[in-house]
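What follows is one structure encoded as structure tokens, with my remarks underneath.
Only one protein chain is missing from this complex, and each of the others stays in its spot.
Naming follows writing order (A, B and C), and every chain is counted from residue 1.
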């Protein structure tokens, strides 16, 4: 990632406020653990109710946290009066999502006026060892607040 | 989709048993409403705790139900002693996921010995009108049960 | 695809003029064989110089014709003074691209003011039998002509 300056110096509180409005994040137990210019990290502790048929975290839940991480990475670089929407994402699942906690990292790879391209990773932690379980490539869109 | 014969005549109960083991489906309130040869449908009623910052269902939850619909569509065509894993998926979000209920349809577009390509759709219902909110293209993998 | 009206009645000649400016289409021997509202078809006869190491058409060339088919499908629905750009695409390869000719079909699945989502297919013909070899899902962008 090139070192990218956020045009809105208040991006962190704006991102945190939006994250706090994502009710699904509280419902699954995810927390926004870091926000930087062009980057965001979300942490999800393991919960049995988020699992698929083999007892691992469902691919869609892994997709959910890394989609939000990418969306907020993009949102850090957007203007104060904007909102962010996911246009599309693609995830490759590299290993079963088995672990005590999962960390999704979203990073801007190319900011743009309207569209921002992002890359995401999800790492699973077993004790203190980390293993990458997913890779995302996505497109986010900036829209102006409507009111 | 070509008309595809499932090699295992007991595919429906096998798929339903696996779905019932996906704890996340119960956690979000999703139900498997139809299973056919090469096809599966999952229904999700709206719930406030699944929303993102604008009050719509989070893109990742939409991805979760259509990933499972595609996975189970593929699983209908796999042998009795197999398991299904998601290799990768890609989702385009066509409209905000606003509605009373959401129906994800997964279909096999090309079955294979190891890999199965699937297409998925998610439709949002407002009263009885339906609108497509997402399109998925994905790859599923067959693995033999380990034991 | 919903039946979509093209806002510019002159869309076909506009699309054909743009296609004729894609020098790569002539270089590989591809022809635009049909243009309709929200749809375009491109045909590519087999040529040995387009093959990969096993003698089939290279995945990237298959991607090239279906990207153009999707782009022109989207372009049929754009205004007269616009241009079309590919934001991103995803292709699944369903079978080796072996055949005498290849037909790429691009269709709009959701038109939008700025972004248009498309689906594409590529079919390989051996004698008169057709087999689907690729499926695409893509995002196209409308930009106004700059001058």
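Rule of thumb we're sticking to: contacts are C-beta pairs under 8 Å (C-beta built on N, C-alpha and C of every residue); 3 or more make two chains touch, one makes a residue touch a chain.
For clarity, every value in this text was computed on a predicted model and none was experimentally measured.
When the missing chain is restored to the complex, the residue among C:50, C:115 or C:142 that touches it is C:50.
Only one of B:14, B:41, B:58 or B:90 touches the chain withheld from this view, namely B:90.
Residues 87-88, 90, 114-115, 117, 139, 141 are the ones on chain B that touch the missing chain. Residues of chain A in contact with the chain left out of this view: 90, 92, 94-95, 109-110, 117, 119, 132, 135-137, 139. Residue positions on chain C in contact with the hidden chain: 18-19, 21-24, 26-27, 48-54, 58-61, 63-65, 67-68, 83, 85-93, 96, in rising order.
Quick note on the criterion: only the chains that are shown with their structure count from here on.
Here chain A and chain B face each other with the same set of residues for the most part; over half of the interface numbers are shared between them.
Note: centroid distance chain A to chain C, computed from Cα atoms, is 32 Å. With centres set at the average Cα position, the gap from chain A to chain B is 22 Å. Residue positions of chain A touching 2 or more other chains, listed in rising order: 87-88, 90.
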